[in-house]
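These notes concern the structure reproduced below.
In this view, the complex is presented without one of its protein chains, the others remaining in place.
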Amino acid sequence: MTFTATMIVFALVGALAFVGSIFTVRSSKLVHAVLWLGVTLGMTAILFVQLGAPFLAGIQLLLYVGGVMTLMIFGVLLTKRDGDSELKTEEPSRERGALIALAVFAVLAGTIWLGRDALQRTAVPSLGTGWLGTSLLTRHLVAFEALSALLLAAMIGAIVIARRRDPDQPSEPKES
Amino acid sequence: MTLTTCLILSAALFSVGLYGLLTRRHAVGILLSIEVMANAANLNFVAFAHYGGASWGQAFALFVLGLTVAEVAIGLALVMLLFRSHKDVLVDLANAFKH
Amino acid sequence: MNLHDLRVLTLDIGVALSAILVLLVDLVLPAARRKLTAPLAALLLTAVLVASFFVDTTGTTAWGAYSGSAGTLFFQRLFLAAGIVGILGGMAHVAKQTRFRQGEYYFLLLCSLAGMTLLPGVRDLILLLISFELMGLPLYVLAAYEKSAGDPQGRGARASEAGIKLYLVGAASTAIALFGLSYLAGVAGGTSFHALQTAHHTRLFALGAVLVLAGIGFKLGVAPFHMWVPDTYEGAPGPFVAFLSAAPKAAAIAALCAVFFTGLGQHQADWAPAMAGLAFLTMFVGSILAIPQKNVRRLLAYSGVAHVGYMLLAFATGTTDGLAMVLFYAVAYVATNVGAFLVAHAVAADSGDDLATGLRGLHKRSPWLAVALLVFLLSLAGIPFVAGFWAKLYVFVAAWKVVGPMRGFMHVLVAVGAVLSVVALFFYMQLARAAYMEDPPDEKPVRVAFGLRVAIVACLVAVVGIGAYPGPLLEASHAAAAKFEAPSPRPIPLTARWLRMNDPSPPRLVRGGFLINGEHVSDGPGMNHHTVLGD
Partner (left out) sequence: MTTPMWALIAVFAPLASALLLAVLAPIRRRGGLAAAVSITFALASLVGAIFAVIGTLHAGGSDWTRSWLASGGALPLSVTFGVHVDGVSAPMLAVVALVATCVQLFSTGYLDDESSASRGRYFAYQSLFLFSMQLLVAAPNLLQLFFGWEIVGATSYLLIGYWYKKPSAARAAVKAFWVTKFADMGLLIGLVALFGFTGSFEWTAQLAPAAATAVTLLFVLAVMGKSAQFPLHVWLPDAMEGPTPVSALLHAATMVAAGVYLVVRAQPLFAQAPFTQHFLAYLGAGTALFAALLALVQTDLKRVLAYSTCSQLGYMLAALGAGSAFAGFFHLTTHAFFKALLFLAAGSVIHAVGSNEMSKMGGLWKKMPLTMLVFIAGAFSLAGFPGFAGFFSKDLIIDSLSEHHLWAPYAALLLGAFLTALYMGRAILLTFFGPHESHEAEHAHEPGWSMKLPLIVLALLSVGAGFFGGDLWHLASLTDYVHGVYHFRFGAVASVLALSGFVVAWVAWGKTREEPALARSLAAFANRAWVDRLYVFGYRAGLLLVSDVAAWIDRYIVDALVNVVGSFFLLGARRARRLQTGNVQDYLFAMSLGAIALAVWSIWR
């Protein structure tokens, strides 16, 4: 077994993504957790490039690291209480969570490992971004349209529940 | 770098996300964990696509990205709402239905 | 995609356009007239429902990702009817409690409905995921719709809590299902159901299947994924719960039909035992946990969980007959459950009391409302002459007739189901007792808004009608179930297999089809181009 450059990069990036994810779920400061999530997502983007999906990697960086993470940071800061930077998890739930996570990993990895022979596939060069676009306008057209409806619904829904006061409402909100 | 190693990496990411899901008390923290899990699924899609030969995996991942954005938007709005009504976002304190 | 293809999607497009229209009309209406959006939404849905009887929506469209048939139509009509009843039932409440956000309420409800109407016809995993979420996301918002500032005990606070719980559990289950989908599609080598049908069976594939089952099971309220159900039902707005408890569950059943029956029909051995086990657990948990409940909504929530267990029992048979019984049960359940919740809401809206004590002496206050409640309870309990009895009987019969290795287990499950249906009587009778055999706190009749009254009567007519003459519905569900049957296993087309192995040059889109290595693949109805794009 020879170590190629690809493998070394994969190992490094994969390890970083993993470490990032650990810190995302363990970091006691939520803002740090968001940043660590950024690391994980960025590393995944690099993996995407390695796996022949550079377009997707770009989207990942733009959408996630650019958009979602900003949103998240806003979310963290807007819901911050005074003296609330420390967010300790309770001990019993931590052990419980670790147990479940390990069990899940064991089941998943075990299944993959047992079936690894069937997964011996050779890498195939990607069909390219144009092909992706074609599929969006053919087979996945309905899904594409449904997704746009979904995004619209999400936008309106988020606005409706997040805004403090409804338009046309009397200035001092008095709801039941 | 084979399909198997990619899948195992994503399984590990998924498990870590699950851990966060079960231990984070802050609602935004749970959201972050769910993002980690979705990201793991995306890695699967892309890996299968790369080693499978067709583009469906990338298309799937693209849709998942769009979906996650919508989910996060709703999630954060709900977190704001919770914060405003309870002055708190620790999910185990929001507990009116303890029976 | 020509016009012929769009015709298949008429109903879905109709619902989506209705949603947009409601939103636009809401923008132009003056604040005082906002309550007109509700009748508008109901009217539009009625138009779509009527259209479903005149437009032929059978056929396959979107390069095989969506397929309309009698089976999809069966579900779509059910969803539309549930949507209309849900809107009518909630009109007054929405106009009163969330006066300034009515248009958005109906917009979101219709968006959710659009997702539902897509679900039974999906033949592609991506479309499945997106329509499932299109159904689910608006529901999270609607559950938290009654907001209030600063009062942690108020109705709004409870709604926000209900919403965030529904959201967190829902998003987590989506993530789990997504992970399962990645395995399913990955092993099958494609997102189309055809790829699933022809996939090689591996452990990873089975793992993916049960993870997807867990994800759908969440929406369905299958134990142990049911725990959000009572909390959300208790906190969310009353008439919305009537809708939430019925339509999304039926939609999740539709998704189960599509994925597990059509897509994974050849891999029954993977999911049928798990489904049977879940059916047992769900029946058991739902029936037993309903006993100590004092709150009517929580009680009905658990009873709904139990009913899902009965549906799963028939589903686990894996036979087309069993599926027909699931469809029958779904209709009976939707009619009954919406009705029961609406009655509970009508009483609670009047007295502000969600506990069973609120129903006390209903017989003396509003005899007709009490009769409606009694009929719904009888149907839920499965007493003869109302819809619920046939549903339960048919499910038991279908489960009993299973052949194969699961036969003995299914017989045990039928016995357990029968025992639990007796246990269930206990809590239904508690409600009936309160309504009929106790004295009311006051003799004032319950005020029921007009729309709510219409909705309750519609449910009552459906429940009694199905009970008195179940024949047509039974035939319709048999016909619909037959459409969900997976095609007999076929070998993977050569082109696809070849494409998956070594792909020197990407296919080129040409006029009327695709060009793969010089071979022209036509755009006509056939498998080839599906496999090119999807597999």
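By letter and in written order, the chains are A, B and C; residue numbering begins at 1 in each of them.
Definition applied: a contact is a pair of C-beta atoms (placed from the backbone, for glycine too) under 8 Å apart; a residue touches a chain by one contact, two chains touch by 3 or more.
All of these numbers come straight from a predicted model, not from anything done at the bench.
Student: When the whole complex is taken into account, which chains on show are touched by the absent chain?
Tutor: Result for the missing chain's touching partners among shown chains: A, B, C.
Student: Considering the complete complex, identify which of A:8, A:107 or A:159 is in touch with the unshown chain.
Tutor: A:107
Student: Pick out which of C:9, C:65, C:84 or C:176 touches the chain that's been left out of the picture.
Tutor: Missing-chain contact among the listed residues: C:176.
Student: Of C:39, C:59, C:277 or C:465, which one is in contact with the hidden chain?
Tutor: C:277
Student: Of C:132, C:145, C:193 or C:218, which residue touches the hidden chain?
Tutor: Touches the omitted chain: C:218.
Student: Please output the residues of chain B touching the missing chain, sorted low to high.
Tutor: 18, 21-23, 25, 91-92, 94-99
Student: By the contact criterion defined above, which parts of chain C meet the unshown chain? Give residue numbers in ascending order.
Tutor: Touching the missing chain: residues 164-165, 168-169, 172-173, 176, 203, 206-207, 209-211, 213-214, 218, 223-225, 227-228, 230-231, 270-271, 273-274, 277-278, 285, 288-289, 291-292, 319-321, 324, 367, 383-385, 393-394, 396-398, 400-401, 411, 414-415, 418-419, 421-423, 425-426, 429, 437, 469-471, 474-475, 478-479, 481-482.
Student: For chain A, which residues reach the chain that was dropped from this view?
Tutor: Spelled out for chain A, the touching residues are 93, 96-97, 100, 103-104, 107, 111.
Rule of thumb we're sticking to: only the chains that are shown with their structure count from here on.
Student: Which integer distance in Å separates the CA centroid of chain A from that of chain B?
Tutor: Result: the chain centres lie 5 Å from each other.
Student: Whole-Å distance, chain B centre to chain C centre, using C-alpha means?
Tutor: Distance between chain centres: 24 Å.
Student: Among all residues of chain A, which ones touch two or more of the remaining chains?
Tutor: 108, 112, 119, 124, 127, 131, 135, 140, 143, 147, 150, 153-154, 157-158, 161, 164
Student: Touching two or more other chains, which residues of chain C qualify?
Tutor: Residues 126, 129-130, 133, 137, 140-141, 144, 147-149, 154, 156, 163, 502-503, 533-534 of chain C each touch two or more of the other chains.
Student: Which of the residues in chain A end up touching chain B in this complex?
Tutor: Residues of chain A touching chain B: 6-7, 10, 14, 17-18, 21-22, 24-26, 30, 33-34, 37, 40-41, 44, 47-48, 50-53, 55-56, 59-60, 63-64, 67-68, 71-72, 74-76, 78-79, 81, 87, 89-90, 93-94, 96-98, 100-102, 104-105, 108-109, 112-113, 116, 119-124, 126-127, 131-132, 135-136, 140, 143, 147, 150-151, 153-155, 157-159, 161-162, 164.
Student: Residues of chain B touching chain A in their complex?
Tutor: Per the stated touch rule, the residues are 1-9, 11-29, 31-33, 35-36, 39, 42-43, 46-47, 49-56, 58-59, 61-63, 65-74, 76-81, 83-84, 87-89.
Student: Could you pull out which chain A residues touch chain C in their complex?
Tutor: Residues 107-108, 111-112, 114-115, 118-119, 124-125, 127-128, 131, 134-135, 138-143, 146-147, 149-150, 152-154, 156-158, 160-161, 164, 166-169, 173, 175-176.
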